[in-house]
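All protein chains but one are shown at their positions in the complex.
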Amino acid sequence: MSERPSTPAPPELTCDRCQLPLVLGKVKASYLGNSFEVELSCCPGCGFIYVPEELALGKMAQVEQALEDK
Amino acid sequence: MSLVYTQYQNITYTGKRSPGNVKTKLAADKDGKLLAMETNWWIDHGPYSEFGDLLTTRQAQFTGAGYDIKNIRGLGKTVCTNHAWGSAFRAYGSPQAFLSSETAMDMLAEKLGMDPLELRLKNAYRPGATTPTGQVPDVFVVDKLLEMIKPKWEEAKKRCKAFNVPGKKRGVGISIGIYGCGLDGPDAAEAAVELTPTGVTVYDAWQDHGQGADLGTLTFAQHTLRPLKIKPEQIKLVMNTTDCPNSGPAGGSRSNVFVGQAIRVACEMLLNAMKKPDGSFRSYAEMVAANIPLRYNGKWVAQDCTAISSETGQGNPFPIYMYEVFVPEVEVDLETGKVTVVKFTTAVDVGTIINRSTVDGQIYGGLAQGVGLALSEDFDDLKKHTNLLDCGLPYPRDIPDDMEIMYLETPRPLGPFGAAGVGEAPLTAPHPAILNAIYNACGVRILKVPALPEIVKKALDEKAAGKAGIVPARS
Partner (left out) sequence: MDGQQVKLWESRCIEEFPPACSAACPVHLDVRGLAELLRKGDLRAAHAHACRFIPFPGIVGHLCDHPCQSACRRSESGDAIRIHELERTIATAGFNAPPFRRGRAMEKKRVAVLGAGLSGMTAAADLIVKGHEVVVFEANAQLLGRLRQNPNLPASILEADLARFENTGIEFRYEQTANAATLADEFDAVYVGTGPAGQSDIDIDPLTYTTRHPKIFAGGSRRYGSHYSLITSLSDGRYAALSIERMLQGASLIANRDSQGSQASRLYVNVAVHAPLPAVAPADPAQGYSPAEAQAEAARCFPCHCLECVQVCPYLEHYGGYPKRYIREIYNNETIVMGARKSNRMINSCTLCGLCAEVCPEQLGMGEVCLSARQGMVAKNHMPVSHHDFALRDLAFSRSKAFALARHQPGHNESALLFFPGCQLSASSPDHVARFYQHLCAKVDGGVGLMLGCCGAPAHWAARDDLFGETRADFRAEWERLGKPPVITACSSCYRMFTDHQPDVPTESVWTLLERIGLPDAGGVPSRLTIHDPCTTRHESAIHASVRRIAHQRGATIVELEGAERTTCCGFGGLAQLANREVADKIVDRRIGQNESDHLTYCAMCRDNFARRGKRAVHILDLLYPDGDAAARADPGFSARQENRGRLKRGLLRDLWGEDVTEPADDIELAMSAEVQADLEKKLILLDDIRQTVRHAETSGEKLIDQKTGHFVAQHRPVAMTYWVEYSLEGGRHVVHRAYSHRMQLEIAP
């Protein structure tokens, strides 16, 4: 969950509805009343935000736990 | 309600910086490339343990900080004693750490036959390096600061060497100091902004003990709200009342970063709410008419941060660091052992500067405290050290008028408009630089503070008698 750009989604992953490739975009992440901006791959059409498993189970889980213990 | 202490109460009731004993052992190859560091330390936290653990972990965060050291091991202990109770004091924990590692760097430079600045430059953080806690530094500026101050260092060396007054010697010393902005881990702050008929009101709890919280609040709000073309006089501040959201404590050099970010977030939320589809902004009346909320709470959290593990000392405790290089010149009176700082040059990177006068003031004040820390301040005896004189606070005459600050402004990715904090940077490591300068002047190596005249004198006498002239950390 670094505010520095995370690894972009693989190029073969596209939005099925909009038929558009994903692009890095600013996303507001929030948990337990804390929010912050991150860069994640999103669909420029509908705004679908993609979270890869490595991020969800790695850094994201770590931040969730740190905020729970704060 | 207010609680007002007399000077006696102020001195005896409040906590003091905890003494620490930090041993640093450095390993380098013959070219001066640091290979390893071993540390061993204890912190004398007096009779109460609150925050003693945190102070102890500070040594793991800052001993050897600034350099790329791939192998570090250390063991720190908090000890409970019947001495004065320890509490947080400016640059909390780092003066103990840097006194050890920055003196060790000087001793290593001498062993290697290297210039102390060059040894530091060789090992400074560069991409690929991590801090002692395994964190990637927010910016890589230690080498740039050293390069920046290098011409001044060379001049000072020449000047001191050429100094020729019988019974006196001059010397120049160097050290680097680093400190984090924030409380360890995912620290957060809140601020609020409200649109009013005449402008905006900003609410925060940025406590001010002289550092300029009002100016900071005003500046961040006005700068963020520039699209509204709002003037400073249209911004009303409501600070430190129960109406204000929780901005956290004014400590850990965090306010400028955390409260600044919270103000920015709140102001951006207001701007966003005021924005019309055509890009222009709604007036107060239009906002009221459209039933759009007028008050916005901004919160900013250092979500990337984790407190360091007490077992491994590893973690990403702070989102932003402050960096400073200290180059004092001292004069040692060989008869009395009295040391005077005659000039103080420093190179500082605290990110984008929000207010130059405020930052200058913080640096000057920090260096002045550094002179006291190095040469005269002592708080040990609860019965004797009960006024400013007996505590060894320096007089105005002890502080050099000749202070020169060089700024490098490297914007911080996580700072509000690129800013870091500043408060604690100048008191991280001015004292090892002064002790290194004493060594440079007269060859006695003082390993503890304060370097009182009688201590320097005794070491000078020993050296004259053919002994080492070293004042150990414990005697």
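Labels for the chains are A and B, by order of writing; each one numbers its residues from 1.
As a working rule, a contact is a pair of C-beta atoms (placed from the backbone, for glycine too) under 8 Å apart; a residue touches a chain by one contact, two chains touch by 3 or more.
Given the structure is predicted, the values throughout are model-derived calculations rather than measurements.
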Residues of chain B in contact with the chain not shown: 50, 54, 183-185, 249, 269, 272, 307, 381, 383
Mind pulling the chain A residues that touch the left-out chain? 1, 10, 12-17, 22, 25-32, 37, 40, 42-43, 46-51, 53, 56-57, 60-61, 63-66, 68-70
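Definition applied: only the chains that are shown with their structure count from here on.
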Could you please specify the touching residues of chain B with respect to chain A in the complex? 185-186, 188, 299-301, 303-306, 413-414
Would you pull the chain A residues touching chain B in the complex into a rising list? 1-4, 29, 33-36, 62-63, 66-67, 70
